[in-house]
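The complex appears here minus one protein chain, its other protein chains still in place.
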Amino acid sequence: MALEKGQSLWSDAWRRLKKNRLAMLCLGLVVLFTLLAVYGEMVYLYHHAKDITPSYQMTNLDAAYEAPSIRHWMGTDGLGRDVMARLVQGVRIAYKVGIITSLIAIPIGVLLGCLAGFFGGKVDDFIVWLYSTFASMPGLLFILAIAMVVPDNGLLGVYLGIGLTTWVGLCRLVRGEVLKHKEQTYVQAAKALGIGSGRIMFRHILPNIMHVVIVTFTLRFPAAVGTEVIMSYLGIGVQGEPSWGLMIDSARMRLWQGMWWEMTFVTLALFLLVLAFNLLGDALRDALDPRLND
Amino acid sequence: MVPTVVGVILLTFVLFNIVPNDLAAIALGKNVTLEMLEDFDAQRGLNKPLFFGSKAKTRAYTDHRFSEGAGRWRNWSNAVYSAESQALVIQPGSEINPLAFDVDGDSEFEWNITFRGDGSLAGQELSSENWKKITVRFQGSEWAGLETKESSLEIRNLRLRRLQSSWFDSQLTFYLRQLARGDLGDSEYFKQPVAKLLADGVLPSLSLTVPIFFIGVVVSISLSLVCAFFRNQFIDRFLVVIAVALMSINYLIYIVAGQYLLAYKQGWFPVWGYESAKYLILPVLIGVVSGLGSNIRFYRTIMLDEMYKDYVRTAFAKGVSKPRVLFVHVLKNAMIPIITNVVIAIPFLYTGSLLLENFFGIPGLGYLGINAILSSDIDVVRALVLIGALLFVVANLITDICYAAADPRVKLK
Partner (left out) sequence: MTEEKNILEVQDLSVHFGHGEELVKAVDEVSFTVGRGETIALVGESGSGKSISALALTRLAPRAAVYAGGRVLFNGSDMLLRSERELRDIRGSQISYIFQEPMVSFNPVFTIGWQIEEAIRLHRKDVNVAGEIERLLDLVQLPERSAKAYPHQMSGGQLQRCMIAMALACSPELLVADEPTTALDVTVQREILNLLADLSQKVNLSVLMITHNFGIVADLASRVYVMQTGKIVEEGGTKQVLYEPRHDYTKQLMAAVPRLHPAKN
């Protein structure tokens, strides 16, 4: 019965989503960015495997500070590197951050949320205490502190920092949903049939809370990207690779000297990525929400 | 509230004492002597066991098994590694001090040595034909080295521990005692007590965050009321899209664009500094605008949720006008969740302006924080994190009180 309910929820939601033109546009943008990220990853892996310096890293001072032209659609930066190629690499890094931090946050959040909601009692008390403690930590500063103490100078600190703060919101949501579902008759029925707790949780309740996970992922992805941009701007995390944060950092001073293209294009790309995910996430949430208002 | 405070303290402990491999190395960087690292540790109680224990390690000497390749002992004169006996052989007539620096004279130390042959360690005679393992204790102020006279001494294993005066003397108790007396540590960067730095930074931070907070709240609530009044009509939908767009602009971009366009290009505001109120206008403006997006959406949701409630229908049925329904009936109810959101936001004000202060040169807590992160000034970071979290817990408490005051259905527990 749970499986049936799940299927109709998704096809219903897809139907509703299709009608929302703005959402479809955003979905298209997201797909475009995803393709760019995959392409960027392939370019990176190719150069990495062959151990050659990719074009977007090679400095060529003769071609520095060129305005957008046929050869360089988005111009070149201070070291003569093609802005567009670096932009695409930035998409790749953004996606890496978004996906890996979600891979950290989602399992923790979902698992703890399920355990707390389903078993209640002391287990619930403990998990609520745990996420309340994490939730009390001052956002960005906490993430930066984690990145500071983690014994590694690369992206690991960024991943852990963002991942270990994102799980809290998801855990709360999941716990709430599980609590709601726990009282429903299909769970009581399953229990009466003697089905074990683990099975009930994973086969019956979990499919019904996946929509919360999907929406959370779609909305936290851009937040993670945004945070990483700030971190790499400050010099934390990515070294050497063209993260958007680093590009903004180097583009900033050039802006004041009149070289507008790098800053403009990076800003635009970042804005569109975040906006697309945000709008899509909102639309998804509305589409998946069984309550239709007005 | 208390459990959360405990949790917060524990979490900072985990983050700053348990997670890092070598906090001193992070804080002091590369070009430092072992003694400086040890001093750093000693000052912060990091040379103690984590939770409890009677013995602690010291950087003065790293445990050796003398079977591996490298080690400081390579520098010891008259000491040769012998593969057949799998031991370090100390030539007769040698005097070796294995310690990298003078250890704390007030503490008692303990060698653990597996040896064969004749010699002395920390003044104590060593003599055995067969491999023997003994413990030698000495006061930190005494000579702690190895001596051989006529025969050589073979060593397989040499370990040094500092003896704790109390089994409970640990990093955790050290930290707790520190907090209990209000000691937040010292800044390596500024060479000042952290508490003083925090006190200095509070006012500049508040001069930024308080205006942002109040103006932001007033503007956001007003705009969300507009949305609620024109529910689902053009202006409402328009404001919602604008809000999402505003939310999607990275904070960095607000600052960079604001500085460039309004300060540099237009010249309306000063770019950097903290001389007078004029220097605050641009960062406050940026702070307000960057927060508008999510605030409007949040308040709008609250307003709309209220507007769908039954008592609104009753009010209309009584003949109440739409403005009055919104501003009197709905607003008072909406205030309850709004207060929650608003009070909770207060502690975040001081970290939210991490970037603003940094970019505009406002010498507040945010500036202090970023500086500390970038220079690995551990104590400052820890103090800011801790204080921030505690403020949040307090804000939660205040929220509960305000909630009870505002909602006649709720009684304080």
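Order of writing sets the chain letters: A and B. Residues in each chain are counted from 1.
Here is the rule we go by: a contact is a pair of C-beta atoms (placed from the backbone, for glycine too) under 8 Å apart; a residue touches a chain by one contact, two chains touch by 3 or more.
None of the values given here were measured: they were computed from a predicted structure.
Novice: Sort through B:237, B:278 or B:332 and give me the one touching the missing partner chain.
Specialist: Counting the whole complex, the residue in contact with the absent chain is B:332.
Novice: Just to verify: which one of B:51, B:167, B:238 or B:316 makes contact with the chain not shown?
Specialist: B:316
Novice: In the full complex, which bits of chain B touch the chain not displayed? Write them out.
Specialist: These residues touch the chain not displayed: 231-232, 309-311, 313-321, 329, 332-333, 336, 406-409.
Everything below uses one rule, namely that only the chains that are shown with their structure count from here on.
Novice: Please report how many Å separate the Cα centroid of chain A from that of chain B, as a whole number.
Specialist: 25
Novice: In the complex formed with chain B, which residues of chain A make contact?
Specialist: Per the touch definition, chain A meets chain B at residues 129-130, 132-142, 144-146, 148-151, 222, 226, 229-230, 233-236, 245, 248, 252, 255-256, 263, 267, 270-271, 274-275, 278-279, 282, 293-294.
Novice: Can you list the chain B residues touching chain A in their complex?
Specialist: Per the stated touch rule, the residues are 3-4, 7-8, 10-11, 15-16, 19-23, 26, 232, 244-245, 247-253, 256-257, 260, 264, 308, 347-348, 350-352, 354-355, 369-370, 373-374, 376, 381-382, 384-385, 388-390, 392-393, 396.
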